[in-house]
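The structure under discussion is supplied below as structure tokens; questions concerning it will follow.
Omission of a single protein chain aside, the complex is shown with its protein chains in their original locations.
For clarity, chains are labelled A and B in written order, and residue numbers in each chain start from 1.
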Amino acid sequence: MAGVAILLPVVGAFLVLALGKWPNLRETATLVTATSLFAVVYSLLGPVRAGETPSLTLVEVVPGVTLGLEVEPLGLLFALVASFLWIVTSLYAIGYMRGHHEENQTRFFFFFAVSIAGAMGVAFAGNLFTLFAFYEALTLCTFPLVTHHQTDEARKAGRVYLGILLSTSVVFQLLAIIWTWQLAGTVDFVPGGILAGTASAGVLSALLVLYVFGVGKAAVMPFHRWLPAAMVAPTPVSALLHAVAVVKAGVFTVLKVSVYVFGVDLLGSLAATPWLAWAAATTIILASLVAFTKDNLKARLAYSTISQLSYIVLGALLANRWGIIGGGMHIAMHAFGKITLFFAAGAILVAAHEKDISRMRGLGRTMPITFGAFFIGSLSIIGVPPAGGSWSKWFLGLGTLEAGQLGLLAVLMVSSLLSLVYLLEIPVRAFFSAPPADSHHGEGIHEAPWQSLAAIVITATATLALFVWPDAFYDLMTLVVER
Amino acid sequence: MSAHLPVLLIVVPLLAAPLAALVRHPRGSWVVALGASWWALGVSIALLMRVLADGTISYEIGGWAAPWGIEYRIDVANAFVLLIVSGIGAVVTPYARVSVEREVEAARIPLFHTAFILCLTGLLGIAVTGDVFNVFVFLEISSLSAYALIALGQDRRALTSAYQYLVMGSVGATFIVIGIGLLYVMTGTLNMADLAVRLPEVAATRTIPVAFAFLTVGICLKLALFPLHLWLPNAYTFAPSSVTAFIASTATKVAVYMLLRFFFTVFGAAFSFDVMQLDMVLMPLALVAIVSMSLVAIYQQNAKRLLAYSSLAQIGYMILGISLASVTGVTAGILHLFNHALMKGALFMTLGCVMYRVGSVRVEAMAGLGKTMPWTMAAFVIGGLSLIGVPLTVGFVSKWYLVLAALEQGLWPLAVVVLLGSLLAVMYVWKVVEVAYFQPPPDGDPPAEAPLSLLVPTWALVVANLYFGIDAKLTAGVAMRAAEALLGVGQ
Partner (left out) sequence: MRLLGLYNYWVVIVLMMVGFYTIIARDNLVKKLIGLSIFQTSVFMLYISMGRIHGGTAPILMEGTDVVYSNPLPHVLILTAIVVGVATTAVGLSLVIRINEAYGTVEEDEIHSQDESL
């Protein structure tokens, strides 16, 4: 089934290409593919919860190194989130791309579907090599999406995007992977890790540093610049790929390496681990501070994403049960919250043609649903009830306590306060401030196209629902730490 | 018949060459060339399979027993090289028909194909023979025909670059002859296997190190190792497209094979690396080649020249692997020999397609080709990704082994340089990709997609790039057996 999950979006992509001349059929193809993909991934939930890990070996690339897939709880969690949100994003993208009169829509939907295939591959990768292959594929397939407008600005952003993601992955991550292979003689993911006892603590620490910074998609500072650069892409891309699929592929890799390559016990014993945790903590605070200075809404959301991603890296590096559970759940919780925010940003762009926060004052009265959803999404990011984000923050907090790192707990608190200010400022001003004098709010402005609006409502509702029913994700993460 | 395959591999193309000249008809001579190159491929495959199954083949020319007669000796290493050379030849010949008709005047086409077959014969001969003087003869056959082929380029600078190549190539070949002569003085034999037996007795003399030095310089000139590479960029840039595709993926590879054969089989790894410390020379030069040539490539405005400099960097990778003198290292070198032939062949062939339609391969002339020649540029992108070493392409497999070989010996800075080299590759490949996909095509009639007779061979190599990147068991396995044979372990 894991193979099907990767193949399905590829097939869908070529359907999109074939139906390019008939936009309605083409969009139907996207929606049908997305829905069936989610169905496939969902069908794996039962077996995995029952403790099964279906696996599939595709081909042996060089002796001992295979292209293989394995469905395990952490990967399933990521795949569930990504595939579900793909349905919603497709719906949203149809409204957005048409409402915004974008060009080359066939190419857009084609690469979108291929990118999802890449994300599924990352989620279900059975070993480090396969993970790396899909990780790079994801980088390359999203490049045409980032540079969709083909302007000079897009080209420059594309260079930053590709430059940082490729250089970190090729120089650090690949080196780490080959080194792992050389030390352990395997690159498979094994519960409890494969590296214990293969080399001195110094070498393993160096390896850990290579992994954490080599996964550029996790956007740990100083390798975060690609994420704001990627915001030149159309909003659906920013929403699904740069708040969910691509960035989560990064932190997912960090989690996966922590749990299945190093193993929690080994990780906790390495001298580099607390240092790296503090690097993540620094990213959390710095990125939040930078977010304050951004007036462009998507840029502010991008820095917020950088900050939130480091929560997950931090969770992994706490190297204890609660840290891992919290990190894993934050993949899901942050995804739902942040995608809502991006959807709202895109809706504002399509409906009111506004990008800057300072010009959104008073807009809440004409676009109440959008800004209402923005409010709910913000709550989840901040981590307060009744939004799903509160659970993952709670477990991460528990993790810092168990690790005895009160300083890190303080970082989490401060960061929540910061995000409270820089996020809630936006809906509050939209609802309660007067519009700027030179704006034309209220004249012909109404909510975004219905498809987009529907998507926003769905994700906002899901964000609330996850507060009440976080069980599925919690159970999966429990399986991860207990395997 | 099948017992005579080793010599038929050489004789059939050697006879086909004058035939192609006598036909005097462009299409007719091409058919002869096609027959010769496919024959060579078929025989090479048969030979490789036989070597893999039964072990080393030894064939005595004219029935004269070695070491007096000339022996053709085929083990896994040269069977693999034969496959590379004849495989590229068999793909480039179909491609050459249309490409050459566009780039070479009609009267010279039969001579072009003659020289092409001769060049192929010479390269195959170097690989197949077990006699060091025979190596020189075949080397000159391939080189002389290569000079003529390069001179057929459209630009008049093709002439000067062919001349430059001729002078430097002849000096290199003469150095090799001097080295061979000195070896003969000391041992009285020219047979490689016999030399390997007799050399240790006289290794302590002053003559053998001198011979070693002459051979090193001569071979490194031929394989264009930095700083003996000056002939290569111009030669690749101004030669006709199909010549560049063929020579870039075979000539330097065969020279690398010569290096392996002389230093591992004839002198023996122990003498070459422990006594003469060849690695102290090759490793720094290889590292400098990787970094400096990649940097130079980034600044090129002519796509062919850009790829030529990239080739120099890639040669650095092969030499780096070989200089590690371990099984994994030599495996990486041999594997990259094969893999680089696939990627550079594909890339130069896409440039041939561009040349055919646009009439120029300057980077700025490729604006908008992503839209107007989508298949050609898609081939370029995949070839480029392979050059960079993206997973599931052949480039990645090479890189995997090379980095592994460096880490095995604890030389992690080497691994970092190798990986940094692929980042530089990203920069020069993307330079072309950005122009092709981001800049609008110039006004006027947009160029049409290249004809199928060019696209099919190009894509054949592109597919090979992917296939051997996804399933590298065959190539990696053969390369490892070849490395073990060369190092004399595991048998």
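Keep this in mind: a residue touches a chain if its C-beta (ideal position, glycine included) is under 8 Å from a C-beta of that chain, and two chains touch if they have at least 3 such contacts.
Remember, it's a predicted structure, so these values are computed and weren't measured experimentally.
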{"item": "Which displayed chains the hidden chain touches across the whole complex", "value": "B"}
{"item": "Omitted-chain contact residue, chosen from B:16, B:32, B:57 or B:151", "value": "B:151"}
{"item": "Contact partner of the left-out chain, one of B:177, B:351 or B:472", "value": "B:177"}
{"item": "Where the unshown chain meets chain B, residue by residue", "value": "133, 136-137, 140, 144, 147-148, 151, 156-157, 159-160, 162-163, 166-167, 170-171, 174, 177-178, 181, 184-185"}
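Going forward, only the chains that are shown with their structure count from here on.
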{"item": "Computed distance of Cα centres, chain B from chain A, in Å", "value": "44"}
{"item": "Residue ranges of chain B in contact with chain A within the complex", "value": "385, 388-392, 397, 399-401, 403-404, 407-408, 412, 415-416, 419-420, 422-423, 426, 430, 434, 437-438, 469-473, 476-477"}
{"item": "Chain B-touching residues of chain A, taken from the complex the two chains share", "value": "59-63, 65, 67, 129, 132-133, 136-137, 140, 147, 150, 155, 159, 162-163, 166-167, 170-171, 174-175, 178-179, 181-182"}
